[in-house]
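What you see is part of a larger complex, with each chain still in position.
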Amino acid sequence: MRPSKRQPDELRPVSLERGVSRHAEGSCLVKFGDTHVLCAASLEERVPGWLKNTGKGWVTAEYGMLPRATGERMRREAAAGKQSGRTQEIQRLIGRSLRAVVDLQALGERQITVDCDVIQADGGTRTAAITGAFVALSDCLAWMETRGMVKRAAVLKDHVAAVSCGIHAGKPVLDLDYLEDSAAETDANFVMTGRGGIVEIQGTAEGEPFSRAELDALLGLAEAGIAQLVDRQKAVLGA
Amino acid sequence: MRPSKRQPDELRPVSLERGVSRHAEGSCLVKFGDTHVLCAASLEERVPGWLKNTGKGWVTAEYGMLPRATGERMRREAAAGKQSGRTQEIQRLIGRSLRAVVDLQALGERQITVDCDVIQADGGTRTAAITGAFVALSDCLAWMETRGMVKRAAVLKDHVAAVSCGIHAGKPVLDLDYLEDSAAETDANFVMTGRGGIVEIQGTAEGEPFSRAELDALLGLAEAGIAQLVDRQKAVLGA
């Protein structure tokens, strides 16, 4: 039995709330159970130096955690004077995941930055962030479409969402919360598209190495879980 | 007429929502109209070096803004590698304001850090933060009282709240929103206790210098506004 009483292939309650920011061009408060991430997409009429005069745009992400999003207060990164290696890893992952479904040529020479700030953490913050960031990005593109800047459907090639899986107490399970994550032997994050293509897979043996069979089981759970998450994205986006 | 149609002495709709963080010992989501600040109090069993073995504790605050809390996206301070002068000014002010109503001896050798993170900004973030931080601090002390660590009533000597006032279009007004703040000739922040004592006053002429009479008018507005804010604190804290 999982600590949360969920079935091995059961997601936590998922919610995707659009339009939560008065200022951002697109925004989404995503909840995977007690993990809450505020995603805000900002449009800027500039691109990184290496894209100037290429006609192509850029989509990037930044990630942060409020100091008391976690059980123990963590040091504020702004006060520490730098972002941790973990923070940088996660924000690079979110950016790559979003770009996997974006046609940068169709976006034009503009940059969209999606800020993903963890308000409360209970495991799976990066996968929730990716899932919510897609909604914020989609709404930002819709905002641009109403202003005649782009066609959202031309920029967004597919949906993208993410989920974690792991081997907990010897058993493959979907969408680990903090309690399971801390005790898991293996922990893997999957990012996939609405059509089932794999965008990113990151698996780590926390204790014993894992086998191909175990990887296959995790992949199977992830495919089913991400399909549900994409359905939720479609439902809230009305598409 | 004010842009928001409010009377000169009218606060924006105020809300103080307790217990919004699953992890923090005390927390409060404070809203002054469209300015929303999440305040989370964290208890730690340690004190700054200069207080070791004095029997006295410490209360401090940190302040931050989500990058897209504002109309234009601002650079993330953690990415920039330092906190701005403005951020440091504000967090020092919040800390001083809270300590003004705390008996550090009665707290004992422990530190409470109140993180004030601006989720959405529309003027007056520092005054909202002080007002909400008091509620989070009070709840943190209540949490400690249930564990026999302190008597809340012995630690908290009074209530404390804050509001901004300014001269806008030639007229003294209470609780400026961003639109008024940007256009104000004079901008002042007041921090006062429940018994009406002044804890901090910071007034700045943005354009023309102001007179003693104008300062008096602002002070009068602030006294009335802060009295209402303290009433709201008492109402939500059930005291």
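The letters A and B name the chains in turn, as written, and every chain counts its residues from 1.
Heads up, the rule we're going with is that a residue touches a chain if its C-beta (ideal position, glycine included) is under 8 Å from a C-beta of that chain, and two chains touch if they have at least 3 such contacts.
Computed from a prediction, not measured in an experiment: that's the story for all the values here.
A single sequence accounts for all chains of the complex, and while 2 copies are shown, the assembly in the file contains 6.
One rule holds for everything that comes next: only the chains that are shown with their structure count from here on.
Residues of chain B touching chain A in their complex: 21-24, 27, 34, 38, 40, 42, 44, 62, 64, 66-71, 73, 76-83, 87, 113, 115, 117, 119-120, 122.
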